[in-house]
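Heads up, the thing below is written out as structure tokens.
A protein chain is absent from this complex, but the other protein chains hold their places.
Naming follows writing order (A and B), and every chain is counted from residue 1.
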Amino acid sequence: MSLDDTTVRKIAHLARINVAETDLAPLAKELSGILDWIEQLQEVDTSAVEPMTGGTDMTLNWRKDAVTDGGHPEKVLANAPESHEGFFGVPKVIE
Amino acid sequence: MSDLTKLSLSDARDGLDKGDFSAVELTQAHVQAMDSHRELNAFITEVPDLALERAKEADYNRSHGQAGALEGLPLGIKDLFCTEGILTTAASHILDGFTPPYESTVTANLKAAGAVTLGKTNLDEFAMGSSNESSYYGAAHNPWKKQGDPRNLVPGGSSGGSAAAVAAHMCLGATGTDTGGSIRQPASFCGIVGMKPTYGRCSRWGVVAFSSSLDQAGPMTRTVRDSAILLSIMAGHDPKDSTSADMPVPDFEAALSGDIKGLRIGLPAEYRPDNLNSDVAALWDKGIGWLKDAGAEVVDISLPHTKYALPTYYIVAPAEASANLARYDGVRFGLRVEGDSLDDMYAETRAVGFGAEVKRRILIGTYALSAGYYDAYYLKAQKVRQLIHQDFVTAFENVDAILTPTAPTPAFPIGENSDDLIAMYLNDVFTVPASLAGIPGISVPAGLSNEGLPLGLQLLTKRWDEETLFRVAGVLEHAAGFSGLPSDGEG
Partner (left out) sequence: MTFLIKGETETWEVVIGLEVHAQVVSDAKLFSGAPTDFGANPNSQVSFVDAGMPGMLPVINEICVEQAVRTGLGLKAQINNRSVFSRKNYFYADLPQGYQISQFDLPIVGEGTIILDMPDGVSREIGIERLHLEQDAGKSIHDLHPSKTFIDLNRSGVALMEIVSKPDMRSPDEAGAYLRKLRSILRYLGTCDGNMDEGSMRCDANVSVRPVGETELRTRCEVKNVNSVRFVMQAIEHEARRHVDVYESGGEISQETRQYDPNKGETRSMRSKEMAHDYRYTAGLAPEFTDPAPDDAASIWIGSDPNGARAFDGTVTIAVYDNQATFDPCSVHPDGTANGETVRDPACDNASIEVRWENPTKNTDGTPLTDLAETEVYFGTAAGVYESSVTLPADQTATRVDGLKIGSTYFVSAKAVNSQGIRSEWSNEVELTAAEAAVALGYKRAGPLRSFARRVTQWAILRPLWRRTVYRTG
């Protein structure tokens, strides 16, 4: 499975990671190497196998419908790179 | 090294109980050890003042008959655990300045038992790595060196800082996390005991997530007994983690009976490839002999899908990571690199904030989940994972525990494997299958390579059977009689 620069550019955009144009080709080569190695999974017959989606087969815990949290906006905002009047701030989104 | 840092965690506990020394003295000794081993870069953040303050409280509590199970025992905390009021970095630039307003359940459990936190230990960035070289804060160093070779070695990873700190007697024990071997492999490299519990045994709440279906916290210590003591406190049901097991935590220390007569120990053929490192192979054979001598029955078994475990892992873990690491976007915490638009800000922040290996894994994961490739990669990997799990289920119908090497090689020099990604990934070849299956595993230091580097042997049991795991590990530890301190550990 060989990735070209265009595909890497697309994935990088989906993942919101800037990749310089000059880095696309070497990155494509690295990723292709990993994917080639992963390709051996296709040898395995999994036609009758249920996917394993988690690390446990135990029943998940649920929560009661009780308000047990919130009320601490200062803690929510404490680590924010930018905040204004109780809001997080980001560059203006033009819709 | 002062005498107090030579103690095991259980001996230190007993010494405190008897009043042989105070928690403050014990803590001071370890703070000094941190100072004198700073070249190992084992800690990202040290909090000696907090530690001494806590130690004073511990002495007070003990004198008032209110000592917790770990009262006054100094520990290192992998910097993947969120600690309230203490910088938490995951060894990533992108978490610059992040001071959590909350405490992870595991570290809260340790605190509640009276433990003293010395600081936050180094790791591979977001726990992605097997050598600690991907840390934004620089590689941690293994306290061990090859005989006659001055080069610094990696401590393994991702819990490399914890392993180095424990091996160099900077703390009595440390927390680690294991996603594909991140506790067991560095334990093997540094000559300590590293234990990964059953998935769901320790709460993941407050542990920076890498791969949610694999991540599991566990103890890193110098003895099996210490491992059992720490796990008893770290483990337990947490309603804030829906995958945390709602079942009682056994007294693991009590499981160390020393008696394994009649237990059946499986030896998987697939873990002995033709090119297996000869020191590793020889040590494995010794280990088999020790368990036989102790009365266990040794059985050849097959785990037929073993060779697919690593490629499966390198789809499942990056896919989960690509979603788990989407929250690092410069909006609510950590690093922000300004951009003209929101998207520019995201892409710049994440380009600058993540290191090369983290980016690679996010991109692989994004690709594996993207249009047209989901079935071929992610779904396929989940199905192969099921087969790997079934291999173990079948094996444990016939055996009580499995014995394998922990890592395919001893520690290697810093920089040696950094150009060959697949070679680096192969470090986890023996540890990843158990992670995928969610079963517990432990690495016990069992001997030295011919270059004088420590090597571990790994034991595995079925889910929730940590008691058998500790029981066999105790016997293995006793038989191996591993006592080698790191070459510079006496300094």
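Methods note: a contact is a pair of C-beta atoms (placed from the backbone, for glycine too) under 8 Å apart; a residue touches a chain by one contact, two chains touch by 3 or more.
Predicted model only: the values in this text are computed from it and were never measured.
Asker: Of B:Ala113, B:Val154, B:Val207 or B:Val224, which one is in contact with the hidden chain?
Answerer: Selected residue, touching the omitted chain: B:Val207.
Asker: Out of B:Asn41, B:Thr88 or B:Thr312, which touches the unshown chain?
Answerer: Among B:Asn41, B:Thr88 or B:Thr312, only B:Thr88 touches the chain that is not shown.
Asker: With the full complex in mind, choose from B:Asn324, B:Gln386, B:Asn427 or B:Ser443 the residue touching the hidden chain.
Answerer: Touches the omitted chain: B:Asn324.
Asker: Touching the hidden chain in the full complex, which residues of chain B are there? Just list them.
Answerer: Within chain B, the residues touching the omitted chain are 81-82, 88, 90, 95, 98, 100-102, 104, 204-209, 211-213, 239-243, 316, 319-320, 322-327, 329, 331-333, 342-343, 346, 369-374, 378.
Asker: On chain A, what residues meet the omitted chain?
Answerer: Against the left-out chain, chain A lists 13-14, 16, 53-56, 59-73, 75-77, 82, 84-93, 95.
Everything that follows uses one rule, which is that only the chains that are shown with their structure count from here on.
Asker: Taking each chain's centre as the mean position of its Cα atoms, how many Å separate chain A from chain B?
Answerer: That pair's centroid distance is 23 Å.
Asker: Of all residues in chain A, which touch chain B in the complex?
Answerer: 3, 7-8, 11-19, 27, 30-31, 33-35, 37-42, 44, 46, 49-56, 58, 60-63, 72, 75-76, 78-82, 88, 90-91, 93-94
Asker: Which chain B residues qualify as touching chain A in the complex?
Answerer: So the residues of chain B touching chain A come out as 97-101, 199-200, 212-214, 216, 239, 241-246, 305, 307-308, 311-312, 314-315, 322, 326, 329-336, 338-348, 350-351, 354, 359-360, 362-364, 366-367, 370, 376-377, 379-387, 389, 421-422, 438.
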